[in-house]
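Here the complex is missing a single protein chain, while all its other protein chains stay put.
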Amino acid sequence: MKLKIDEQRCKGCNLCTTVCPYNIFQEGRKLNERGIIVPILDRPQRCTNCRLRHLYGRQLCGACQMICPDQAIYWVEEDPYSEESVVIEF
Amino acid sequence: MKLKIDEQRCKGCNLCTTVCPYNIFQEGRKLNERGIIVPILDRPQRCTNCRLRHLYGRQLCGACQMICPDQAIYWVEEDPYSEESVVIEF
Amino acid sequence: MQGNRACCEGALAAGCNFFGGYPITPSTEIAELMALKLPKTGGTFIQMEDELASMGSIIGASWTGARAMTATSGPGFSLMMENIGYAVMTETPCVVVNIQRGGPSTGQPTMSAQGDMMQCRFGSHGDMATIAVVPSTVQEMYELTAKAFNLADRFRVPTFVMSDETIGHMREKIVIPEKIDIVPRKPLEEGKLPFEADEDGVPGFAQFGSGHRVHVTGLTHDERGYPDTTDPDVHEKLVKRLYNKVESKRHEIADYDAVNTDAETVFITYGPCARTVRQVLHDHPNEEIGHLNLRIVWPFPEDTMKLFPNAKTFIVPELNLGQMVREVARHTTGEKVVSMPKIGGHIHTPDELYRAVEAEK
Amino acid sequence: MQGNRACCEGALAAGCNFFGGYPITPSTEIAELMALKLPKTGGTFIQMEDELASMGSIIGASWTGARAMTATSGPGFSLMMENIGYAVMTETPCVVVNIQRGGPSTGQPTMSAQGDMMQCRFGSHGDMATIAVVPSTVQEMYELTAKAFNLADRFRVPTFVMSDETIGHMREKIVIPEKIDIVPRKPLEEGKLPFEADEDGVPGFAQFGSGHRVHVTGLTHDERGYPDTTDPDVHEKLVKRLYNKVESKRHEIADYDAVNTDAETVFITYGPCARTVRQVLHDHPNEEIGHLNLRIVWPFPEDTMKLFPNAKTFIVPELNLGQMVREVARHTTGEKVVSMPKIGGHIHTPDELYRAVEAEK
Amino acid sequence: MRHEVLFSGFGGQGVILSAVILGRAAALYGNKYAVQTQVYGPEARGGASMSADVIDDEPILYPKVTSPDIYVIMSQQGFDKYGSDVPDDALMLVDSELVLSRPECTCIEIPATTEAKENLGRVIVANIVMLGALVAATGVVSEDAIERAVLDSVPKGTEDLNLRALHRGFELGRKK
Amino acid sequence: MRHEVLFSGFGGQGVILSAVILGRAAALYGNKYAVQTQVYGPEARGGASMSADVIDDEPILYPKVTSPDIYVIMSQQGFDKYGSDVPDDALMLVDSELVLSRPECTCIEIPATTEAKENLGRVIVANIVMLGALVAATGVVSEDAIERAVLDSVPKGTEDLNLRALHRGFELGRKK
Amino acid sequence: MSTRVFEKWYREDRLPHIFCTGCGNGTVMNCAIKAVDTMQWEIDDTIFISGIGCSSRAPGYITTDSLHTTHGRALTFATGVKMANPDLNVVVFTGDGDLSAIGGNHFIHACRRNIDMTVICMNNMIYGMTGGQGSPCTPVGKISTTTPYGATEPTFDLAGLAVAAGANHVARWTSYHTKELTKAIETGLSTEGLSFIEAMVQCPTAYGRRNKLRTVTDMVEWMRTHSILLQKARRMEAEGKSIPEDFFTVGEFIHRQRPAMGVKR
Partner (left out) sequence: MSTRVFEKWYREDRLPHIFCTGCGNGTVMNCAIKAVDTMQWEIDDTIFISGIGCSSRAPGYITTDSLHTTHGRALTFATGVKMANPDLNVVVFTGDGDLSAIGGNHFIHACRRNIDMTVICMNNMIYGMTGGQGSPCTPVGKISTTTPYGATEPTFDLAGLAVAAGANHVARWTSYHTKELTKAIETGLSTEGLSFIEAMVQCPTAYGRRNKLRTVTDMVEWMRTHSILLQKARRMEAEGKSIPEDFFTVGEFIHRQRPAMGVKR
């Protein structure tokens, strides 16, 4: 699983940065073209959901997704051959 | 003091007949010209207020007057030379 | 049968199955009868906490597909104005009965009047068009109430039964038709957007619970129903359509009697005043007095006046200080227009009206 | 200064000392400024629970002698209708500001419109007459709001400031007059009954707490103020007086500019459209284009149209689908009346209006 | 022929019901046309209320009474308001005990309230007594018609009482 | 001469305030006439809002902009909505980082947001930077006038920050 | 010289009032007038305000300045009066329908704001004026013209609502309990903030008649025998006993000093 932030939705509130137990979300630095500073992900592989979802077959933790007021946080199935394990979608 | 019922106001509800401790008010029998049966007074001299108001200088009992929804019950000063001590006002 | 009762019976015959109301003289009998009858026919009667709520409840019910109605009088009608505008904006079919009494304000609760005719047209903020029927007999109360449901469904607008204490509380014999035509609302077609109008300017109805997943809002919205509140074109397109779907059909919607169309002096009436005029015509059969009685006053069928090509004078008796006469005046070109206002609770006598005719001779 | 601010400043200059309101775009700045300013001048600001309550509160305050005001926009205006009728019936002076936005319903909350002009006249049930001022500049917002208080007090009617988002949110420089005339209400004279009118049709004011022991009711009442709801004469006398005290003075109340009175093509405007017409006149100084701008639209000063004896065409641009043009049409005798409706939130451009003039050539 | 019947009394006497019943008798059981209207105040009891029927062989156009030919007056206030300038050729029935005044026209005095109270046991049926008297005295509808209309209109369980009242009314009306 | 200045950006960038300040500078400190208007949506943040000034030596009749000669564009959405068919003889200032497109007309690129964030420490004053640049580049009002208008309009305690932003704007505007 | 009930407070020229024979509203007026008189309030400084309903007709019979407003809105007008001139004494008469159906919002907001006035609700459990429709206080099972099969909607506890909304003084009595009612109103008048007095009253015409309480006395008797002192009810509750279905509590529900608005300067 890959953790993603949808840049078309994220408004840069940084609530995700406050709730993730692993501090995976970090305050971003760069304005995007919508004038928004999207958080950046710090080693998202550490996310409970990324690691264990397949094992348990259901959503684990998900605190960031629940609190994200903009429905911007989600996971995608990982492409088995992908090199990068985290993508920020533009 | 004389106890009076104002026939122009009384609507004949008979609440006075239920509250007077001396049963001074009795259900009337005759329709008046407004189509109303006004209670009649049975020895109203027995009324606490009639008897004792002058002595104590204030309203006594007055239960009938308070409950009378039509503001129809009142007292007048007695004419010292009057023969009748109770008058029904027409 | 009492007028208010005929109103209920007409509504029930037309399939009314939801009534949300709040009592007010002189319309109360309608709510009372609905409370008695609806539970027996599987419909829902609910007495709401006020008229704002009554209006809200019938709009909500209508979106579930119910034929919904409320009844009130002046003060309650004033309270419904905001939600009436919402019904217009969201194209929610519903029927609002106003048994008019003397206004303004609390006024004369038990007396008759027609003081809310302009309010019915202009009482809510913004531009809009709606439909109003006005009965002049208990029989018409029955028939026009039933018709109001069909009009409401066909055009998807709130439709008003603008009656008054006189007809509402009058009792006379009526003949109940064997069968009332029920013209149901047109459902939303597959592939169409929920606020995408057909050629007639009216979109198909996306009933709640039937899978259309419609968003209904009183904000200016596009054909999907989504708010778009700053684009002038979206607003203009929507509001003009809502207006024209009714106003452009005014002559098709029109429902009236025109008698003695050659006459030079013509009465224009709606509601109980029609009866006085009929009495005048009956009592003076030899004189040429024209009579146009409108059973539907909004949209105002201005062309009906042209049915009287020789008309020199239009006399408009009303139980108000002169309301519909404004419409008559707006559309006349040279004919004299005489307003015959009457307020206080009684209808004009035949004498009064006949004198007005004589004055025109 | 912003238009809405000018409204407050005008009100305060006129002695407004009570504001009861409920926020709504685009009128909210008025409440906000009042909240800031009234406590400092010893007045009372209260944010009520809704617009029905706002209207109730200013009527209550007015009976204690306060110069009371509220401000709202379309949806809130609709909710005030019942209590506006009460103010009319009880002859309670008060000022209601409506900063109009796009309707119907929630519509376009942040856009400009003049869709509530007819509602202002006919929105409450029953027959009544009230006064409405319409500013076309921020300066006029100041002056006409102040004037509204005087009119309300003089005629004892609710008086409306029927502005719109354009003027309400526009900022321009204004010149604050050194002094605003305050014409206080006429007190009830000794020996007169509280609803016994003087010659001008207006009774003296029996302020609460000053010993008049007046009973105020929205029911039809006699000169003592006591309800009498079944006597047609009492009703007729009262309601006609309430109507005529304003309507019979319509030309005295009138406030307008008439420019190029010899013209054949004449614009009739109120509010922001006046400015577009002025621009047209400015840009085309050699052409004879007449302009009648009404600062008071209700009661409608029909005689002002006669100031243009050569008029062949009246063009009425409005930010609605054609409302005041109805009044123009009612009172014209042969002249062509062109309605120039515009909805969606923007005002007409000078070009649009000039093209209309050319079309009449 | 057009008959206009005007009922007046104080609220609670049932004058509206009287007119409703009479109208019903005429329209449903009398083969005529009838329109019933009323004027009433906000008072549930007390105050003068008025109720009227127009009864005709032709359909009724103008529905209100303009010059009643029959008056039924059950209170002094009602008389003062509606009964004081009655045309000479009209007929008036009054509740003889509650109405003190008498009109210029023919007047039939019916002690309806006393009758109802003393002989029938319920003041409430005074209006039915009056109705009976009215029908007997004027024949504006048939006795049979009014009987059926009364039975239609009164609460279950009170049919007997009301019929007795009506019949007593017939008697009192016929006598005159 | 009539100038029409149009500001656009997303809600929260303060484009309405910019127009208010510019209008104020012209009307109160510039000895001119000015009218400020706007179009804004329901969104407190996000969404494209527009604000405009008409500035003239004569009293202003028609208050709205019809063909602005000066554009200040602070977001791509704003450009798309208001900046895409600008006449050739107009002048446009854009926030160079937030607006990706460029117009046909003369365009001055001001990195206002970056400047505000990085050199002034508060993104919120980006609009004041733009305002400074606008005045420096066009002279539609004097630098002194805009300075006084800014001081009138900003919250107590932020005067310094805003003045710095304005002056930085002057510099950026003059450079071009 | 005669002694009518606080004669100077009644408009003689308007009596008799329009209330039906035996209507409890007249009794509640007596109690209110007596309480006001006891407070030695001046006629010219006292304002009675009401909405629409039988009960709301009361101010029209009282000599003071008075405002008979629109249905349900009395408290908004009262708020305007009191906030514009806190030196006036304001008493509001209202009915269960006026106060709690259409006027419910103003009721809870006036309580929340705790505006310094006394609100007396004549609760006859019905819409009297319009002829007997169900109100939010019509007990379950009772007949009204809009509940012909017996009322089914749960009802409001007006006193409880007033407490939850914030009123400083809340009491309930009946028109039978003239002494207690008078006293409760008096306490209300002298309490800063909003005082809410619920007076259960008989409505023989629109309520009693349809609900097997044929005579006026039947209804008064019903109120007398079905009211249960708050203290006793609480004791019973504590003991785990339940209060019989059609009983209601009377007494003082709360008396407190939350911050109030519109208090005399």
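Which chain is which? They are A, B, C, D, E, F and G, in the order written, and residues in each are numbered from 1.
Methods note: a residue touches a chain if its C-beta (ideal position, glycine included) is under 8 Å from a C-beta of that chain, and two chains touch if they have at least 3 such contacts.
Since the structure is predicted, the reported quantities are computational estimates derived from the model, not experimental observations.
Listed by label, the shown chains that the missing chain touches in the whole complex are A, C, D, F, G. The residue touching the chain not shown here, chosen from D:75, D:194, D:227 or D:322, is D:75. Check C:40, C:179, C:213 or C:361 against the missing chain and you find that the one touching it is C:213.
Although one chain is hidden here, its contacts on chain C can still be listed: residues 17-18, 20, 44, 46, 48-50, 52-66, 68, 82-83, 86, 206, 208-219, 226-227. For chain D, the residues in touch with the chain missing from this view are 22-25, 28, 31-32, 35-36, 39, 45, 47, 49-51, 75, 105-106. Counting over the whole complex, chain G has residues 101-105, 108-109, 112-114, 136, 140, 152-157, 160-161, 163-166, 258-259, 261 touching the chain that is not drawn.
Everything below uses one rule, namely that only the chains that are shown with their structure count from here on.
Chains touching both chain D and chain E: C, G. Counted as hops between touching chains, the shortest connection from chain A to chain G is 3.
For the pairs D-G and C-E, the larger set of C-beta contacts lies at D-G. Chain centres here are Cα means. That of chain B falls 36 Å from that of chain E.
With centres taken as mean Cα positions, chain D sits 28 Å from chain C.
Of all residues in chain A, none touches two or more other chains.
Under the contact definition stated at the top, the residues of chain F that touch 2 or more other chains are 39-42. Those chain pairs judged to touch are A-F, B-E, B-G, C-D, C-E, C-F, C-G, D-E, D-F, D-G, E-G.
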